[in-house]
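Not every chain of the complex is shown here; the ones you see sit where they belong.
For reference, chains read A, B and C in written order, and residue numbers begin at 1 within each chain.
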């Protein structure tokens, strides 16, 4: 009943010779994750776009930051849930389940983060990310003040905006081209190891 | 009455020694545009973020594409208007006025693109960008079909999603940190040269 | 990080002697499902409410109807997704995964039913359920006509409204009292047997 095996709804011109850097990166993904995330396949038709995407993604999600990697994935999921982006909820919901070891947390963030019993820091972080997603023009100094109260530095606030912004971009690209997630994500990390 | 002279609401740690590539790029902006766009100053505290931003921006807005540069700026403005992002409406409204030579077109896109007498291709393009911004989870095959009917290729559709996505990101970063545009944009290209 | 083990946020007076019919029904659930769904525990403080809920639920979801049991569960999930009801999405998402044998279908309905490649009958059914949930006052004859075109009888339309209505009720009760789903649902039927 579900979608056939294809990455996007678009029929894009593919380079005749694959870009060697990108091919190496795909191999690295296969080795490390056991799959090449479909978002990378979706960008692969244009090697420059793919390189920019990888550089941006890796810096934002894996680079140095006052936000933990799990927190960045939590923002990814809360933003994608607000935008109801199928691709990103599936892929990053799996990441939250894996990084947290709590399958229910991933599920709660995907469905409605307000039901999770989050510590104040992370609740404030997701409230900010949700407001920035749903009505960015109403974000004001009072919203930033609430983040500082629970311990975020100004650099952390920048990173929070940057990650929330990034998924507002990715959600649009994914929905705009009907990007389908790798099927492997669905069953990942559903076990209860984390409790 | 308006905002004091500052780029963002954040007090960010600045590198002691500026990154040489980025410094060179700022000089290039000054030479070519007469100013360094504040968005670049906002990212400058973190040289890696700035490099990624510049690479992504230049590829998207100035690289090869089936969308003209003016069309890409029109998407930028329509997305930013839907999100009511002050920074991006000011900066990219100026770009539309300049590239089109029609100050009223820039104004119309900033305020409500539906009042402009646009050709069908560009109307469809902005309708898609607005829907992708306001309710991305409702974009479906029928929306892509409408773009193909007015002549967009699948690669063009990818680029349209990519540009619309990018400004959904930039709008969030700008609103999240209260980024203020360079004052010079306000008076730029208001003359009627284009009629 | 997630919620502690409790069924709802309310501290309700419990009957000293459990109602015998209800106790028997709970035992039947345990025997058949391996668990007593928390929604039943939530209503148990008031035996008359619980009996009414069970009678209504069983007639609607398991009784005779032109809608299959899977279709009724699909409506449950689409309505609950529109209302972002954590309890019902978890419990009925599991039911769709089980009844369909397609874990991805359950996931897609929970996140955004528009991305599933549904047959026209079921797509029309969910479009109607979503509109009835999100803007019931705009449902008109044209909406019913679209259902008849894909083969729904008037009795089926009644059942569709009845099921969609029921979950609009349950979603409010669950969110109003912060009802938490049984943890067992999360990992149920995630395997790929259905493909």
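One rule holds for everything that comes next: a contact is a pair of C-beta atoms (placed from the backbone, for glycine too) under 8 Å apart; a residue touches a chain by one contact, two chains touch by 3 or more.
Note that the coordinates shown come from a computational prediction; the quantities given were computed from them, not determined experimentally.
Novice: Which total copy number does the whole complex reach if 3 copies are given here?
Specialist: All together, the file's complex is an assembly of 6 copies.
Note that only the chains that are shown with their structure count from here on.
Novice: Call it same or different for subunit A and subunit C: same when shared residue numbers make up over half of all numbers used at their interface.
Specialist: Same: when the shared numbers are divided by all numbers used, the fraction is over half.
Novice: Can you tell me the C-alpha superposition angle of subunit A onto subunit B, nearest 5°?
Specialist: 180
Novice: Distance-wise, how many Å sit between the C-alpha centres of subunit B and subunit C, to the nearest whole number?
Specialist: It comes to 44 Å between the two C-alpha centres.
Novice: If you average the CA atoms of subunit A and of subunit B, how many Å lie between those two points?
Specialist: The mean C-alpha positions of subunit A and subunit B differ by 23 Å.
Novice: Hey, how far is the Cα centre of subunit A from the one of subunit C, in Å?
Specialist: 29
Novice: Where in subunit C do residues touch two or more of the other chains?
Specialist: 112
Novice: Touching subunit C in the complex: which residues of subunit A?
Specialist: On the subunit A side, the touching residues are 1-4, 84-86, 89-90, 100, 102-105, 107-108, 110-112, 115-119, 178, 180, 183, 186-187, 190-192.
Novice: In their complex, what parts of subunit A are in touch with subunit B?
Specialist: Per the stated touch rule, the residues are 9-13, 45-46, 48-49, 51-52, 55-56, 59, 63, 83-85, 128, 132-133, 136-137, 139-141, 144, 154-155, 157-158, 160-162, 164-166, 168-173, 175-178.
Novice: What residues on subunit C touch subunit B, complex-wise?
Specialist: Of all residues in subunit C, those touching subunit B are 112, 114.
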